[in-house]
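The following block contains the structure, expressed as structure tokens.
What follows is subunit A.
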Amino acid sequence: MPPIDHYIWLSSILFSIGVIGVLIRRNGIVLLMCVELMLNAVNLLFTAFATNFQDSAGQVFVFFIMVVAAAEVAVGLAILVMIYRNTKSVDISLLDKLKQ
Partner candidate 1 sequence: MVLIIIPFIASLLALFFKDKLAKVLALTASVVQLITNFVLLSGFDLKANAFQYFSSYTWFNSLGLNFTSGIDGIAMVMLLLTNLASVLIILSSWDNNYASMTKFLSLVLLMQGALNGVFLSMNGLMFYIFWELALLPIYFIVGIWGGENRIKITFKFFIYTFLGSLLMLLALIFVYLHTPGDHSFEWDQMIIAQMTGWESTLVLWAFFIAFAIKMPIFPFHTWQADTYSVAPAQGTMLLSGIMLKMGIFGMIRWMYPMAKNACGCNYNIFIILAVIGIIYAAIIAIKQNDIKRVIAWSSVSHVGLIAAGIMTWNKEGLQGGILQSFNHGINVIGLFFIAEIIERRLKTRELTQMGGLAKYSRGFSFLFMVIMLGSVAVPFTNGFTGEFLLLNATFNYHVILGVVSGLTIIFCAVYMLRVYQLAMFGPEKDNGIRIGKLSWSEFVTLGLIVVLVLAIGIFPNWILNISETSVDGLLNIMKGGKTL
Partner candidate 2 sequence: MGSYIAIALFSPLLGFTISGLFGRFLPKNVTGIIASLSVFVSFVCSIMLFNHLHNGGDAVKLETFNWIAAGNISIDFSFLADKLSVWMMMIITGVGFLIHIYSMGYMHHDEGFYKFFAYLNLFIFSMLTLVLGANYVIMFFGWEGVGLCSYLLIGFWYANKEYGYAARKAFIMNRIGDLGLLLGIFMLFNVFGTTDYQTVFSSAGTANSATIELICILLFVGAVGKSAQIPLFTWLPDAMAGPTPVSALIHAATMVTAGIYLVARSSVFFVSSELASTIVLVVGLVTAVVAATIGLKQNDIKKVLAYSTVSQLGYMFVALGVGAYSTALFHVTTHAFFKALLFLGSGSVIHAMSGEQDIRFMGGLSKKLKITHFTFLLGTLAIAGVPPLAGFFSKDEILAKAFYGNGILVFILLAVTSVITAVYMFRLYFLTFHGEFRGTEEQKHHLHESPSTMTIPLIILAILSCVGGGLGLSSLFSHHHFADTFLSSVLTNANIPHPSHLFEIVVLVVSVVLLAIIILMTRSYYTKKQNVPTSADEETGFGRILSKKYYFDEIYKTLIQKPIEWLSNFAHDFIDRKFIDGIVNISGRGVTVCGNYLRRVQTGNVEFYLLAMVVGVIAFLIIYQLV
């Protein structure tokens, strides 16, 4: 088995890829997907530590994160659909209404 460090490396890389994805894409759906990727990177790390310390709490947390992620996706996608309905696009660059 590889040491815990390597898991950290892996999840850091995945997390960063998620961040980069959020920053360079304009499609709202892809953005959500990148968020999922980041969540998964964290999940992986949780599990790795749980294994390392032989503590099941970490894995329970992963489970809860998944729960939250599922809920988040449901609501997030609903919002996106809504946005699409209003703007005929899921391009987040068009969303500059926050300015007002």
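Following the convention adopted for this analysis, a contact is a pair of C-beta atoms (placed from the backbone, for glycine too) under 8 Å apart; a residue touches a chain by one contact, two chains touch by 3 or more; residues count from 1.
On the choice of candidates, all candidates are chains of the complex that A comes from, given by their letters.
Please read these numbers as outputs of a predicted model, since none were measured by experiment.
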Selected neighbour of subunit A [touch, this complex] from 1 or 2: 2
Residues of subunit A touching candidate 2 in the complex: 19, 22-23, 26, 92-93, 95-100
